[in-house]
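The complex is shown incomplete by one protein chain, all other protein chains being positioned as in the whole.
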């Protein structure tokens, strides 16, 4: 590489990398340190090594300082479950629509994509809050069902896990839709024909050809939805009536009400490690696909 | 035939899909005309009051309005949000684009690891990043305020821009750069006249995405906004705890209408150019 | 131009008050809001500067004093201070009012929908039985100390208890209530008004709605007892406009000012003269100005130090219990 | 050989064109594919070749007419139940399956056991010369190898008919030539009928038993190779198969008057025809020089000679300004040199070889 090239590279790469190193990697590092320090009485930390925050979660807490409580793992698993259900529901909502839109004439395609992106321009919280209005006891759905005599007492739709998942699906639709759409759109339809031609009926063609070929988009969208769903604390607060505690709420609570920064950081580290595992799984899966059939197939995740 | 039936089903499903997305928004629009100032859950009549207020045609409402005090704040929050969104969009677009260009143009040691690094801020859960930044700023003695919000949002918005621009670059035809050199253009001219024009849709897309996400970001901003700066989402979220203000609906509808208009104009202009 | 940066709870001051202050002094007021003591503390400790006055609850007033965040104002030297009822100098760190001025106070009781319940409820047990019988739901505040406070009171303990057994009992009581609890939230008022829940755990400010719909709504201080809150006006050590801040405190000792505030906030005041100046309905309300008898049933929060961790664990359990 | 395996009767298909009009992709097509023959569909882009193939494969449903395969009415049968397989132009190999999985797919969907699948796949892969590549992924193969995999995949389940839609067009010239020969050989070995689409006439000539020339969704002519070359039904067909010199004029008493005093003599059956007609003389049917003095000839001046290895191409012009392309074999080297020296030559032709097309003069390309 010539000196001029190196200078150019430095100019292009330098500012961004310095920025990210200082404001992304250093904060993460500080958080790791914080998670291993003792909590201060009114927030902040005491400078002494204190692994018990992790012990509280994972079961090796020294009873002299802290106490292990399985409730945290329970919250962990529940959050994972809700995030996973969100992923599945979002996928079910988006996949057929992506399919339909990808096979429309180009003019329509552009318009539909625009329609999907448009709600993004309203406030996320307002979009969530409107579901409170819809789902609540005296809301329109219950009103309609009562008026038609289908039910005689209001359904309890709001403040439940179901409502949380519904809300998350609603706000994460574009995150799932875009990558899935990208890979469906790229799907080579002659392969579908080839499959039929070779004697495979619609179901088998879907399972053996369409699904594997759109898998990169599905995997990419799933990762992109799973991770924020896991850490989300707003949807449980608004639509879960704060009755269902997820990881995000637990972490928020440590910082904003229990004043236990190290424990909050330790929990955040746990989330971070799940994220890294999910990301590595993604890289591994798409890497394997890459090796199998060329890089062209594995791009869906990036959109 | 079966295929046609299946197609119809798919179209019907897609119609439902859009209904799912848009009916709630419609409801917001309806409620934005609800005259009940205290409790927007109950309909008490039609009014354009909230629009007039938001647009500044009316400053104070009748004696009955008890929540007016924060209309100013709401507008201030909107202003803050816009200021932040514009600044972050600018910074993140420049940073994200140049990193993407660097990785695209040069083969250098560990380029792939930078790519992973660039993915991380986007994929890290908001709450983790927000808290890490909070602890960082507090320890570094940096005053929490509009500056910290901009910095904090830029960390992950840079990633979004990077990814959008990168995918545009990946689809770009490198032989065009050669063609340009072949026709006598030096590197800088080639960049200006060939690379940049083709990159523009990616840059614009990345910037737009960054803007939208910045306007919407709650969690990270929530942790790193000082007391003196409140953004719209943070303000609305705080307000939710005490019951939502009707002006919020009006603002949401205005934002939607405005962006719809801008986007439609863009589409129209593009279709005319072709 | 002179400025004053006010950091207050959301919807916790009558805008007319601020307008009056601006008129009288020519000082421009900037208002920001928070929604819990802890949030305010976290932000102030987190390095937020630029605020002049804050409105901590009494126990937070003590904590902030301990953390040396408050400026000594000698407000007690000011002539208007004589209007203040000394019973409201509750902060242990500031028994004479050298730092802060009592701002407002009130009870935390039950706001209920009479139409749905079909009767006036008298307390938590009555409410829960009625709700259970009619298949109705209630909502609780999304606040660890308030909710644990209800549990402690129902078991006859102090709301400042740090005894693990007492706290466990309290948590168990709340967990037993959970089937009737629709949500933990701060938006109880609209929910009760619209009938989404039959009753909500709420501050005395709910009287606004009760005055607006006297047939349908009611507010009661539970017979089992309740918590009360009081906030003080404090000046921060880091305040950039200390003099203006003190001017505001002095302004707030004028009886007509807290009275104006009360009229809109429907809560109580420490300013003895102000009570006389409030509208009839407030003056006569036993909820807002409870008789001494009722006052005895009210407890106020104190700083419990790292006892808060124990609360947090139980709170997590309460939230997680199915 | 004369037994019919596929029959299209009155097949019609109209598409709505994007501009709002209608496109008749198939216009009342009657076609019989014989058992064990190599039938090529030839025609310009958009003439309906793909549509015809796809209506046999079941991917296009006909508006009118019907399709019988091996006697059974298949008009409404979906593609996966037709005993017909296709080799697609871009191969359409499944990128997520290995070569063996691709080839075994047709058996897999029929529930054949893995073991048997592997065995059969190995067999056909050997047949197309790809033994040993079973575990490769499609992207690891060259174009020609991918082509062979596509072929193996299409024949593994022994269809009654193989449809090939321009299977060779993406290959380079040399590879294409060897695949042409291989395909032809394979068809003989397998003993099944091939319907092959191409728009490369040379390819059509090399491989086919019969050729069907399509235009605007109609079959212009369907005939054996030699017949279609020697006796094209119309100038369109003539222009499509082999280079040709076309002459229009009035025929009377075995003489076609071309105008400008030039004439072309015809013989045989054509000699008895009277009226306007188009005559065709292939470039190689003009003989350079006076080698055979007994034949009639046309004088022409030489514009350009191109040496194309095995032959010379001479671009010539008659006194009347008519352009004539002549192809002289390499062995006629001296005659070419003489023509080049003299800048003109006499082009002899055999009147019996001049083919006359009547009543379709307006149909020229």
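We just call them A, B, C and D in the order they show up, numbering each chain from 1.
Note that a contact is a pair of C-beta atoms (placed from the backbone, for glycine too) under 8 Å apart; a residue touches a chain by one contact, two chains touch by 3 or more.
Everything numeric in this text was worked out from a predicted model, so none of it was measured.
Trainee: Check each of D:72, D:257 or D:330 against the chain that is not shown and name the one that touches it.
Mentor: In the complete complex, the chain left out is touched by residue D:330.
Trainee: Just to verify: which one of B:26, B:189 or B:261 makes contact with the chain not shown?
Mentor: Of all options in B:26, B:189 or B:261, contact with the hidden chain holds for B:189.
Trainee: Can you list, in ascending order, the chain D residues touching the missing chain?
Mentor: Residues touching the hidden chain, for chain D, are 169, 172-174, 199-202, 205-206, 225-226, 229, 241-243, 282-285, 287, 306-311, 327, 329-331.
Trainee: Mind listing the chain B residues that contact the chain we can't see here?
Mentor: 173, 175-176, 178-186, 189, 193-194, 197-198, 274
One rule holds in what follows: only the chains that are shown with their structure count from here on.
Trainee: Report which interface contains more C-beta contacts, comparing A-B against A-D.
Mentor: Between A-D and A-B, contacts are more numerous in A-B.
Trainee: Suppose each chain is reduced to the average of its Cα coordinates; what separation in Å results between chain A and chain D?
Mentor: Spacing between the chain centres: roughly 56 Å.
Trainee: Using CA atom averages as chain centres, what separation in Å is found between chain B and chain C?
Mentor: Those two chain centres are 37 Å apart.
Trainee: If I count partner chains per residue in chain A, which residues reach a count of at least 2?
Mentor: 136, 138, 255
Trainee: Specify, in ascending order, the residues of chain D that touch 2 or more different other chains.
Mentor: Residues 78 of chain D each touch two or more of the other chains.
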